[in-house]
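Note that one protein chain is taken out, while the other chains of the complex remain in position.
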């Protein structure tokens, strides 16, 4: 931590600040400068009570220096590879998690699953429990949806990824899913994160709509601090002022995560832009930016979809996307 | 819903759109204009599958017209008055919910409670379960905190407001609290909202950091649709690009809520700005903008507070704030 | 400036950083801490080339400490009072700058001017040169508009405020106006700001839609650094994700400006919210938050206005607003 003194701060005021730092058990380091003095603080393991110092006479500003995340930090580990269902190694090979927004029926799920598998997807997705902004919208098939997912896994050999909405259905979801997804609106549902930290199962953590990099990593920290190290991060668009896309897909967080953390990060262009024709260009951009994978919504009959039809790709469109993704992946030579 | 056709749309394309609208069970209303044709859609009770139409040949754009909220709408009711603990009528008299961020001990809570009561607060607040962005921060006293709140209520006669973090502690919190608070990070925790809809107890719903007015009202709609009509909305600052305050207190949502909904809305300037010296001016601004109340953090020893010390007022500062709030309240002549 | 070293930084790496700091002519202050070392830098008068240090081995982060603004800083001066036309002292008494968005004719300007004067406004506003996002919209009467403003000033005794759009019309505008307005889209038109710094005439500088406090103050610094100290800042709404108001009026910048600068700051709720019925509550909120004045759009026939009719108040509405503003102003006891 660093204390910046006002230009007008007196020697007595500086002494008082140094004394308080010492009384807190830390060490003050006064640095007289050309126009003002700054005082460094060392010896603190965790966050120091900045407000104790900020309001003292002569203090202009208190600047926090240390980053609060520990277990997720790149400083502690090189790269995490998350193994999913004994089949896919996220962080090593490109993960393509594809499927419908919601599981609507066995026929729907099976049709889409076989199509995405044929096109090259390696993980199947589909919601059984759906978070909907309106209480009057379709809320998912629940347990029946999970059973359909298990059947699909058996039929296709693909691991499955589905969302746990709350602590109540987490146990059930964890029983069926190969990857438990935490939705964007739950990124700071700390009670849920704690419970998920107790699982020994891969977790896909979606970035909150207004989450900074630090908050995103701190939510992952909750899960790791419970002992579950298999966390996959997912950028899915932030809320900005733009109206030309549903959200603003912030691909710059991909290199930023890679600099600050060892966790793999994938992108979800379907939710990120929310417009069918923009999904492919943004998927290609995600891979080019270094994403460890993609999450893509696919539906064989989007016009009849019970949710998010407008952003779902048709199987043929997904096939074309996969062909082009493969070329971009080869072009950027992902480290394997 | 309104379908806007391209300038180049042919008569056949228009016919096809009208036929599809009819086949969906609705009525098409073509309106040929100077440069293009628009087609109105009526007969739909809920949202029409816009994507069914958006991708048809000749269609430029599909525009949604109806607002999705029903029970919270000002169209259904004039104003809701929420009665709290038989003592305070929020929506009628100015609610001032004051107290520490976290309940730390009986002594702390009692000291602050008597001080805020003396200054004119009519509801006591204090967190027993705390949502913290770091798993390593103080998480609240839990049940012990709730018991302290109950004692404070008995001692002071003030109703108490405290946060339920998750479905697990909701029942417990509801047993003790006069107002159950839903935090900003839980505004779209739909499972929690549904459970809260089953309560018959006032709820304080904080706006999510990136929530639009519509999303905010739809979260309230979840609670009302469960049968609990006693919802108080709370603006607590949104996330914008600014760095001079912790969040950006968006007071313009106060008149917007009053136009669109019958629910009362209060403001939380403590979290909204996060800087002690800015709390009073923003509290006064909130009342002047028409807020039905304030939520203010007060601590008798903020330097020793276990959370949010930097934004807590000292009892003396709170007393001054209350004196000035009373003057502004009188100046704006709140409808009673 | 502060250099934060990685946990893994070696003694050699730290020495190299200290040597480079010294070679830049500054003084390094190493502060070994519990988990890592930080190195303070002093002796720099201006910004030090942070990138010279940031990319050295072992460096985790470089943190800038000093604020870049000088002349506008509260550290250099207590409060600035801007005297306008020998009549109004902005910073001392509440400035109410009212009038139509655009000057459309003498009759229109005169009607509105007499109405706002009667209601208590002390400065008249009206655009002669209008910045419009469409090249096909009404662009203002130009010089004719300025002449109308001069006539209004003579008739009413009110000083007039109008916008200079570019360097070309600045000279002309400055000839007629008592306050030269710089619009939000020109807040970082540095060429214009430099020319305005050469004027000896009060300037109203509107905050850019995406400007931080620091950028806002640095734009004022451009004007002060040219020798023109009579700058009035104006908050007029920032761009955030909200859709319930045209912009998001960020009143929290009022106390923040007052902490960091000696310049007066007013608020423009008309542009800030852009909805007629929300102008009054936000005007009252601005005054309660400590604004030194208001800028309000008034039109006697908003339905026929050539610009911004939807946010203009009718004279009767403005009269009511002024009555209520006076009460709130008295309630908050502005320092005089």
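Each chain gets a letter, A, B and C, in the order it is written, and its residues are counted from 1.
Following the convention adopted for this analysis, a residue touches a chain if its C-beta (ideal position, glycine included) is under 8 Å from a C-beta of that chain, and two chains touch if they have at least 3 such contacts.
No experiment lies behind these values; they were computed from the predicted model shown.
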| item | value |
| --- | --- |
| Residue of C:116, C:165, C:234 or C:328 touching the missing chain in the full complex | C:165 |
| Those residues of chain A which, in the complete complex, touch the missing chain | 210, 212-214, 238, 240-245, 248-256, 259-260, 272-273, 275, 277-278, 281-282, 284-290, 324, 327-328, 330-332 |
| Absent chain, residues of chain B that touch it | 2, 4, 6-8, 27, 29, 31-36, 38, 40, 42-45, 61, 63, 65-66, 75, 239-241 |
| Touching residues on chain C - with respect to the absent chain | 46, 49-52, 54-55, 68, 131-136, 165-169, 185-186, 188-192, 194, 208-210, 215, 218-219, 221-222, 225, 238-239, 276, 302-303, 309-310 |
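In this text, only the chains that are shown with their structure count from here on.
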| item | value |
| --- | --- |
| Where chain A and chain C are represented by their mean Cα positions, the distance between them in whole Å | 37 |
| Shared interface positions of chain A, touching two or more other chains | 239 |
